[in-house]
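With one protein chain removed, the remaining protein chains of the complex are shown where they sit.
Chain lettering (A, B and C) follows the sequence in which the chains are written, and residue indices restart at 1 in each chain.
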Amino acid sequence: MLKNIENTGFTALSSAEGKRIANKDGTLNILKTGLPFWERLSLYHSLLRMPRWKFLLSIILFYGTLNILFALAYVCIGVEHLNGIDGDNLPGFLQAFFFSSQTLTTVGYGHISPDGLLTNMVASIESFTGILSFAMVTGMLYGRFTRPKAYLIFSDNALVAPHKGGTALMLRTASYKNNHLTDVEAQLTAAFHIEEEGNTLTRFYPLKLEISRVNSLALSWTLVHFIDEESPLYQMGAADIQQTNLEILVFVKGFDDHFSNIVQQRTSYTAGDIVYGAKFRPMFRKSDDGSGTLLELDKINWHEAVGLTEPSTSAINA
Amino acid sequence: MLKNIENTGFTALSSAEGKRIANKDGTLNILKTGLPFWERLSLYHSLLRMPRWKFLLSIILFYGTLNILFALAYVCIGVEHLNGIDGDNLPGFLQAFFFSSQTLTTVGYGHISPDGLLTNMVASIESFTGILSFAMVTGMLYGRFTRPKAYLIFSDNALVAPHKGGTALMLRTASYKNNHLTDVEAQLTAAFHIEEEGNTLTRFYPLKLEISRVNSLALSWTLVHFIDEESPLYQMGAADIQQTNLEILVFVKGFDDHFSNIVQQRTSYTAGDIVYGAKFRPMFRKSDDGSGTLLELDKINWHEAVGLTEPSTSAINA
Amino acid sequence: MLKNIENTGFTALSSAEGKRIANKDGTLNILKTGLPFWERLSLYHSLLRMPRWKFLLSIILFYGTLNILFALAYVCIGVEHLNGIDGDNLPGFLQAFFFSSQTLTTVGYGHISPDGLLTNMVASIESFTGILSFAMVTGMLYGRFTRPKAYLIFSDNALVAPHKGGTALMLRTASYKNNHLTDVEAQLTAAFHIEEEGNTLTRFYPLKLEISRVNSLALSWTLVHFIDEESPLYQMGAADIQQTNLEILVFVKGFDDHFSNIVQQRTSYTAGDIVYGAKFRPMFRKSDDGSGTLLELDKINWHEAVGLTEPSTSAINA
Partner (left out) sequence: MLKNIENTGFTALSSAEGKRIANKDGTLNILKTGLPFWERLSLYHSLLRMPRWKFLLSIILFYGTLNILFALAYVCIGVEHLNGIDGDNLPGFLQAFFFSSQTLTTVGYGHISPDGLLTNMVASIESFTGILSFAMVTGMLYGRFTRPKAYLIFSDNALVAPHKGGTALMLRTASYKNNHLTDVEAQLTAAFHIEEEGNTLTRFYPLKLEISRVNSLALSWTLVHFIDEESPLYQMGAADIQQTNLEILVFVKGFDDHFSNIVQQRTSYTAGDIVYGAKFRPMFRKSDDGSGTLLELDKINWHEAVGLTEPSTSAINA
């Protein structure tokens, strides 16, 4: 009987038909409710993780809004309180808008300047708001740059290949940027939907790797799980995999030389990603001028068919 | 005889009647004296930890003070040394104030400009002060954003539930923001007031958890301490708990994916927080559209009464 | 025979008469030569570690120098190329100086503005220099704030106190700021000058602590090394300590809650710091209003004399 691992942090979930636990990019399919929206979201985390274009748009919207709000304030007080307005042929609101922009960014040309107590006060507040906002943007930009990422690619497929007289589950990962990971560890976990006391629950089992740790991820690393009698996958045929919604959760962690920090990355493989009877082909070769090794990142999923004996029974070993 | 743990860092304190060691939010009730105030406080730490409104107020006060001080300097030198003053109808000090503001924020419109050696020097110093202050504020804002926090909520109550034929002390924690903790460890410590040689001392005992470490805190985690013969809580009834000012200190530590840093959080449960004869109800369920799992954070303390055999003696096991 | 520890990183140094290896503030007495000065010093490290007043002075000198250099450039090109000069009664160089200042800080009032190709180019270069310098200062200021420090104070003296029927070497440390250290470890190493093959060498021996690790340094922590037969200090009298230039090197490391980083601190005790026959008095007590514990930091070295049996021989155990 396999020992269900209790310490994954995933209590047995009621089965969600067809829905995977983790996505290919590593995010988890868990929704949280019960606390107000603003308490559940960390604005900083969201700003840090959103795509580049979305982040830039947020900043533009943010400054644009501040700009307009202050411009409205100047208009309310009265645009005649902005010196130098007359010399231009733009409408009053537009002139207030551009003056507001010049104050917010602290350019402060001065051809338009505040006149009178109220306008001066608003301008003063606006210039301070400008530098505080700028301080925040600097912090967030820096946070985005330095967010440690592992920059790993994984093979699209996980292969079941002949290995040491039996079979093994294999998948491959490589580092695709010009960074260097050391002390790299990997963990594979298999998630099955099991019938227990009439309920469908998800249970988690560790998949032991032949090598779970490399000193340095310079090239590619093929993670190998030997499917022996102790493996949860022992004697599972293709039909069993379908039936149990098997999902292989992958977790890789290492120390990144550039960030000088621990980095992590997750992915997952579902039944449809598993190829029976194949083995990986090398994804590196000598470089053309013989000067070094060439790692061909687009070949990370490169595999060829290999004969495999079908498992004799189709019982799930659980 | 239980082994008092000596390495908590808490030497036996003389008992403070009724006062807890740690508060629910994790802060400790220890005052420090003997060094001058400014040496005992880390200004940076305080600025980092104070509530958002308090921090903003500090910045506003700081800049306002600088603004006024420099304005006074201009007035002392003489406001006639500020070109462009005449063109306005505000009192001299106010004009100096706004000029000071425009210099401090480096907006520098120029409709008012410094004239003469002294005023130019003060303005020069003020503009440098402005950019140095801004550099400090940027640093502090960034420090506040990136202060790694665990963002955990804990159940209000700790329950004593039936477990494996005996009883167990249970409490529950969950991560409430959209972050992801890995390698999460928890420690429970029980603090009792004991009579020893006529003094009342506080002694600390570890409470062994069935699972003290989870790989990933994706959902909720129920910490379970089985009250067997080795437990300090063995055969303690409600009266004993009252008498000894029992306090359960909770410490949780994990690696946060977003901060790429170790995060920690503490809390504590006193006698009044412990509920006898109850067990937690699940706080997650399948989401309505069946697309995933829903974690209901407001149900973290959701429990139901369960029958429990009262301990036969009320002796404290110490 | 004691096992000399080889892995301290301190190879046996030729003895430096009377000179200690580490100072009380933890710095080491090692000079490095053989590489050019600018390669041996990390400017960033020096700027980070220098006292606050020295750092401020460096920044003022740096900006002042840039200011003057650019002012000289404007004068060389000719101050008549600065518009608005005439309207003031200051000498040309001073006007150029203040214009330079207004450009460097990007205040840019505009009552003086550049005229002609050369002056415009110099002003353009100066404004970019200004913002780059400002970026550097922001980085350095932030680096200074966030430099993780342990903020520990140590007792001035190390005491030899009666302990468990024998004697023990004790010293005390406490955290003096409002931070919180967890997972705190300490190491004590004894350094002796030994005669070996006609040379005087320094050898290092570990001093085993009864408790080398506490979970949380909330109050004070007394480090206790029991002087049993295995201790390098066994049967050393006051004369032996003098003769061997005994130095106790202390190293404490912990995880700081605020910096979310590992922090370290070192100190050392020489023969003159060791007090025979004394024990520490508690440095904490119940606070006056009974509301909590009061840690009296100025009492960290508070000890009282206690009788002690003199070691019967004075042989050095090496």
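Just a few scattered comments:
Everything that follows uses one rule, which is that contacts are C-beta pairs under 8 Å (C-beta built on N, C-alpha and C of every residue); 3 or more make two chains touch, one makes a residue touch a chain.
Please read all numbers here as calculations on a predicted model, not as lab measurements.
Partners of the chain left out, restricted to shown chains and counted across the full complex, are A, B, C.
Of the options C:Leu57, C:Cys76 or C:Ala135, the residue whose C-beta touches the omitted chain is C:Ala135. Only one residue in the set B:Gly26, B:Gly84 or B:Gly110 touches the chain that does not appear here, and it is B:Gly110.
On the side of chain B, touch with the chain left out of the figure occurs at residues 106, 108-110, 138. The missing chain lies against chain A, touching residues 59-60, 63, 87-90, 94, 98, 101-102, 105-111, 134, 137-138, 141-142, 145-146, 151, 153, 176-180, 182, 184, 211, 213-221, 255, 257-258, 260-261, 282, 284-287, 290-300. The omitted chain makes contact with chain C at the following residues, 6-11, 13-14, 16-17, 19, 28-35, 39-42, 44-46, 48-49, 83, 103, 106-110, 113-117, 120, 123-124, 127-128, 130-132, 134-136, 138-140, 142-143, 147-148, 187, 251, 253, 259, 261-264.
Going forward, only the chains that are shown with their structure count from here on.
Averaging Cα coordinates per chain places chain A and chain B 28 Å apart. Residue positions 106, 108-110, 138 of chain A each touch two or more of the other chains.
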